[in-house]
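Shown here: the complex without one of its protein chains, the others still in place.
Chain nomenclature is as follows: A, B and C, assigned in order of appearance, with residue numbering initiated at 1 for each chain independently.
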Amino acid sequence: MAGNTFGTLFKLTTFGESHGVAIGGVLDGCPAGIELDLEAIQVDLNRRKPGQSAIVTQRKEPDTVEFYSGLFEGKTTGTPIGFAIHNTNQKSKDYSHIKDSYRPSHADYVYDQKYGFRDYRGGGRSSARETASRVVAGAIAKQFLGDMKIHAYVSQVGELKLDKSYQELDFNLIESNPVRCPDQETAARMEDYIKQIKKQGDTIGGVISCVIQNVPVGLGEPVFDKLHADLGKAMLSINAVKGFEYGSGFEGVKMKGSEHNDQFNTDGSTKTNYSGGIQGGISNGMDIYFNIAFKPVATVIQAYETIDKEGNKVTTQGKGRHDPCVVPRAVPIVEAMAALVMADFSLLNRTIKL
Amino acid sequence: MAGNTFGTLFKLTTFGESHGVAIGGVLDGCPAGIELDLEAIQVDLNRRKPGQSAIVTQRKEPDTVEFYSGLFEGKTTGTPIGFAIHNTNQKSKDYSHIKDSYRPSHADYVYDQKYGFRDYRGGGRSSARETASRVVAGAIAKQFLGDMKIHAYVSQVGELKLDKSYQELDFNLIESNPVRCPDQETAARMEDYIKQIKKQGDTIGGVISCVIQNVPVGLGEPVFDKLHADLGKAMLSINAVKGFEYGSGFEGVKMKGSEHNDQFNTDGSTKTNYSGGIQGGISNGMDIYFNIAFKPVATVIQAYETIDKEGNKVTTQGKGRHDPCVVPRAVPIVEAMAALVMADFSLLNRTIKL
Amino acid sequence: MAGNTFGTLFKLTTFGESHGVAIGGVLDGCPAGIELDLEAIQVDLNRRKPGQSAIVTQRKEPDTVEFYSGLFEGKTTGTPIGFAIHNTNQKSKDYSHIKDSYRPSHADYVYDQKYGFRDYRGGGRSSARETASRVVAGAIAKQFLGDMKIHAYVSQVGELKLDKSYQELDFNLIESNPVRCPDQETAARMEDYIKQIKKQGDTIGGVISCVIQNVPVGLGEPVFDKLHADLGKAMLSINAVKGFEYGSGFEGVKMKGSEHNDQFNTDGSTKTNYSGGIQGGISNGMDIYFNIAFKPVATVIQAYETIDKEGNKVTTQGKGRHDPCVVPRAVPIVEAMAALVMADFSLLNRTIKL
Partner (left out) sequence: MAGNTFGTLFKLTTFGESHGVAIGGVLDGCPAGIELDLEAIQVDLNRRKPGQSAIVTQRKEPDTVEFYSGLFEGKTTGTPIGFAIHNTNQKSKDYSHIKDSYRPSHADYVYDQKYGFRDYRGGGRSSARETASRVVAGAIAKQFLGDMKIHAYVSQVGELKLDKSYQELDFNLIESNPVRCPDQETAARMEDYIKQIKKQGDTIGGVISCVIQNVPVGLGEPVFDKLHADLGKAMLSINAVKGFEYGSGFEGVKMKGSEHNDQFNTDGSTKTNYSGGIQGGISNGMDIYFNIAFKPVATVIQAYETIDKEGNKVTTQGKGRHDPCVVPRAVPIVEAMAALVMADFSLLNRTIKL
């Protein structure tokens, strides 16, 4: 249980370092008989890909996925889906500034302490490059889920907050701007702000919101594997995430029970949805929605003081092509992780009645 | 994987319904040789117990734990620790208001939909009564952890927020008031407020903060089983939890990387701790701290309209002895879940080097 | 993963030492809605119980199971089924001969080496008493399995071998004699032989055969979790088991492929069944059958030389009331483990197609 596997039945294991030969994974437990749209998988990979717009890192990585197994005549066979994305830029770079010293708020120090040494190239296993494998598996999960629809979007960048509930938004606009905020006016302001931050060689945090629609009643397993607990873990496992809340979230603590309780309609739906589509860890058929906080990327293109392996002070300089704000590219990752969770619980839910 | 097991190596499985014969659990993987202080376990159970103060439910449950196995001559033997807490009040009550209709924002409806029927007495498996088993196992985990210290406390009730960082607090004061807020003045205001809410037959949400000290570097497994991801799942699996954030959390999204980065001291510690003691999912030796949002308890002692199983509108009345605010009693539960996570990762971390 | 859990979805965790307060378990993942015949569970427990006939140990243990959770109005609720069997004779005995020295071919020595010390009373966790919990869970699994029927019986005691294929036997006769061999004449000879061995204060090994009928096609998961691999593990986990073979087994190695291949009938069934009902790890709809070898019980009522904890030679004397041959009482244990495996794969098989 070294931590590189996610899911119980719909189960993804990933491998790969940022600048190793390849990253990839094995998706085990994907049901047989899904006619797989490979293009749709690549589309999600492209949404995560570096270099897609002016506000993300300008690194060039084609991120083309090769499938090794588990597909036959266009359909999943029920056997494990092995896949790889070869790293194309793994050789050339100069890592001396990373190799010999620890970047603040990166995982360099803890990896060295934990394992005794580390693959320092580009962050190695701790790089968010690993999430490309999640996007592949998540894109397959989405196709398994059929009508269940997952929409993630950027709802905050720094202090700039989208002050609209998800019901007021048109999810079709998410992909219409590089920020992936479905409110065009807010998106424009966010975009400007990110550019400004980038010019400073600095970075900024943000929030992604996610909505899951057309969820059947009954997904989620009491008591430890509550649906929102696994969604939370899924999101918190994404690089740079610092918080997760669903439904009324942290704001809900201020409410009284008499206000917060979601009254039933006669069809079992509820008049309000402070619960966020989940009761007692089990989906109740209403929309599931949650927010995820991302810290500012740790790599700043500025000089900074830090320590080397021996604990000596060193002064170094952040360099390379990095994201000034991680949330635009993290949108498909959030969707992917949500899809993996929902697919897993969909399968589990087939096993709970006689 | 029906969801009643938590942990990989230090592994708790719980059973039991609110008004069944008994609740309890099996703790498997607890290392041999721990001299167990059984009194300390009961102390934590008492901190969670109903009836302990005027601001919690006045139900009477002695919550005495019986150990069935895994202990010999006062020490853990390395074999599974089976335990049970018999329910003493499981027979007498009148549940007609729960049996035939669905309480809003409770799990009644989803259990019926998922399983076809449910043990409606006192919420059955969805009752927070289950968490007593977690407290037992968590209290054992604490003893395994030794010097690693876990302090949870109430930091918000409704709009009343404790505006002090944890460094300004004296954890010895947590148990000095029924709210379990270590700031006496704030605690007093919170207590008054909860009493007022209770008088209205209403309930209110709150926040628990938790700090883990003396954490060794290296706990947490990349990439899915990041330390904070499992802490998050642990907390989100507690009844009524709506959100989790660690370190800078949701506030951190507003910061720039140049501000947020924790600069190193020469001993590997950091000057600031926005990271919350965790880098890349692995503990870095600094204090771990996080916040957990709890919604207002759904049971209000007021008349309300809802639906019955056939979807007919019914009017009913909340009754019984319930908590007006869940956070005071949830403090030991938060600690227990944190202890289980830290114990599990402590064991896992023994296996990662040659 | 300390080894006290069996199964993936239909999942049993057991606890308890031979002479502790109680043994028991938690069965998680048992589907909701099974109308449970509690009497049938006790019947299986009684088949395993000491003192049931002249050829088994004469210890008195009532082995009455108490259910703590997971049942409501006579049906399983889908929540974990917690249960316990209190030990009634845990206090009185004299264990000095076990406490200070290591019984040959028992687990005393390895437990001390592994854990640093051990609960020496009656073998502690290594006692076959633990299997009573398996019988409880297995009896529930049988009821879940419905028409799938599991018949285990004694087919060999020492050199006395039942030389009939299972098709020649009447399974209704299994319970008609204390040996649990469905051939009355062979059973009588086995019974006499066991009595003779007992008189000598000695013990003897044996073989249990097991047949599973009415198995649907498709159970078993390639590639590691082959149906027969999990059946094998299940059987090998039973105390005293030394071997497992299914279908043609060890004899099959002498055959040629042209003889061994099972030719198809037009309905997908096969003319022969050397495969033992499993192809490529997946049930093919034919009867599943297998054999399990049990060693002679290690406790002999004779004087023997051994070592104490310090490695000094000591002479001691086996005493107590022990089984001269384990197989008659192991029949329900074999059935229970087979039922757990089949139930688990039945649930898993619901998840493999779109």
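As a working rule, contacts are C-beta pairs under 8 Å (C-beta built on N, C-alpha and C of every residue); 3 or more make two chains touch, one makes a residue touch a chain.
Here the structure is a predicted model, which means the values were calculated and not measured.
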Selected residue (touches chain absent from view) among B:G3, B:G16, B:G29 or B:P296: B:G29
Touch with the omitted chain, as defined above, among C:P50, C:P178 or C:G206: C:G206
Interface residues of subunit B (partner: the chain not displayed): 1, 9, 29, 31-34, 76, 78-79, 144, 222, 347-348, 350-354
Absent-chain interface as seen on subunit C, which is shown: 1-6, 8-9, 14, 102, 104-107, 109-111, 113-116, 125-126, 130, 156, 158-159, 197, 200, 202-207, 217-218, 220-226, 228-230, 232-234, 236-237, 239, 242-250, 252-268, 270, 274-276, 279-284, 291, 293-300, 302, 304-307, 311-313, 348-349, 352-353
Missing-partner contacts on subunit A, residue numbers: 1-5, 8-9, 11, 13-17, 20-26, 28-29, 32-33, 66-70, 72-73, 75, 77-82, 84, 114-119, 124-125
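Quick note on the criterion: only the chains that are shown with their structure count from here on.
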Chain separated most widely from subunit C, comparing mean CA positions: A
Where subunit A and subunit C are represented by their mean Cα positions, the distance between them in whole Å: 46
Sequence positions of subunit A contacting 2 or more other chains: 1, 9, 222, 348, 352-353
